[in-house]
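Here the complex is missing a single protein chain, while all its other protein chains stay put.
For clarity, chains are labelled A and B in written order, and residue numbers in each chain start from 1.
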Amino acid sequence: MILNTEITDFLPGLGSSRMIICEEVRKFFGAFEALKGVTLEVIRGEVVCIIGPSGGGKSTFLRTLNGLEPFDAGRIRIDQIELPGTRREILEVRREVGMVFQSFNLFPHMTVRRNVALAPVRGRGLSWAEANVRAERLLARVGIFDQIDKYPSQLSGGQQQRVAIARALAMEPKVLLFDEPTSSLDPEMVQEVLEVMRELAHTGITMLMATHEIGFAREIADRVAFMVDGTLLHLASPKEFFDRPSDPRLNSFLSKVL
Amino acid sequence: MNFDTSIIWQNLPMLLGGIWLTVVTVFLSLAVAIVIGLLVCAGTLLGKGFVYHLSVSYVALFRALPEPVIIFWLYYCGPLILNSKLSAFESGTIALAIPSGAYLAEIFRAGVQAVPRGQIEAGRALGLSSFWLVCDVVAPQALRMMIPPALGIVTILIKNSALVSAIGVEELFYRATVLGGQTFHYFEFLTVAAVMYVLMILPLSVIVQRQERRLLAKVW
Partner (left out) sequence: MVSKTELAQAREPGSTGGFVVSWVFPTVLAVALIGWLIVGVNWSFVRDLDFSVVYQYRMALLQGLLNTILITFFSLLLGLVLGFAFACLAYVPFAPLRWLIAAYIELLRDTPLVVALFWIHFALPVVTGITTTAFESGFIAMALQSSAYLADAVRAGIQAIPKGQWDAADALGLTRIWKWFDVILPQAFKIIIPPLANIALGYFKASSVLALLSVGELTTVATRISNYTFKPIEMFTTIGLVYLCLGYLLSSLTFRLEKVFKTAQT
């Protein structure tokens, strides 16, 4: 589903309303084609959820968007920057795009505070004092303020993931990518993370997430995508997606998970 | 069994001088070994083609050669091959550093490769430049994992330092055997020497074993 070009696209400096543009993105791992021509556009402030079976390419696709995975064909544009760009451009994209991983990937040798404050200091030139203030604010927002001086190993999975979200937010990104953020969590901790993500969705930040939480996707997404075998098969509003699924494979997938 | 302690006290300065020289030898060798280890490790991790093969060969070669052979080779063949003359101390220190450097290269490599991939991804996703990624994320974690085995190498180095007595370096073992020969009190001097080595190595050995146990506990 490709939206109409807006006039702002022709006026540089005002910023495009189309945050993410992907056209026919392909990626190979050796002979295996992991992404088979994925086309997707995400406009500013939109929340898009990608669901689908494991191994379908959801993670790989997300990782091409911030340059963690190089792609072999097609076009990716994040905000105003075309990937792959120069070293400087890739760095800038990564600072504009935040990512939350399935396995948290918090830095174990740093306190929670430093985990969150590090990137702004190194990447945005903040002083440690300023970054600490920002870290405290964000950690309070995700409800972890009282653990601020603990180490990740002392926290539960749900707490760690919330710290990871705060860490990504510390860079004040324009886009947040979530790679199955709750898949590694014990069931009782999933809700606390979804609660944070729900609150974020309402703030108007652009979010793109791969998830198995179908109910959550139905609730907060502006659009839902179905990805299987490296292809984006279906993209629609939640209502259309879940109540009137047209694709047979989507049908069978939904019947298994719902 | 008569342990004549008076003979020890009489020759204490000599023995202490020997301990000092042992310590100096170990420190200098270690410094050189660390440099060699870093270079060779860089070669195995980042090197392409010739550099990589050279580095890997260095490690394989000097882990397999007996230390006395390296020491003797350098001491006896050095004057014939090199234009500059190396003293026994210099020759011995370098000969000790060469195999230690090979072991350290392996330890450094293992430490770096043990940092989970997710850490590097998280750092990159946050937009950290390579420099800060290495400084803040990779190096601290790699170093933490390198320390116990590196300490193990230090204990091996201390034990090997006794070998350079064969080429005339007057470290602890040399002095103990010479004093033993002069006074025929081998029992006292050799026992003291053994005790001294144990005292030097024991704390390191304890730390290494404790770390190994902790690592095993984490894995389980």
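Here, contacts are C-beta pairs under 8 Å (C-beta built on N, C-alpha and C of every residue); 3 or more make two chains touch, one makes a residue touch a chain.
None of these values were measured; they are calculated from a predicted model.
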- Selected residue (touches chain absent from view) among B:I7, B:V59, B:I120 or B:V154: B:I120
- For subunit B, which residues reach the chain that was dropped from this view? 1, 39, 42-43, 45-48, 51, 61, 64-69, 72-73, 76-77, 80-84, 112-117, 120, 124, 130-131, 155, 158-163, 165-166, 173, 177, 180, 186-187, 190-191, 193-194, 197-198, 201-202, 205
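One rule holds in what follows: only the chains that are shown with their structure count from here on.
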- Query: Where on subunit B is subunit A touching in the complex?
  - Reply: 116, 118-119, 121-129, 132, 136-137, 140-141, 144
- subunit B partner, complex, touching residues on subunit A are 66-68, 91-92, 94-95, 97-99, 101, 103, 105-110, 118-119, 122-123, 167-168, 171
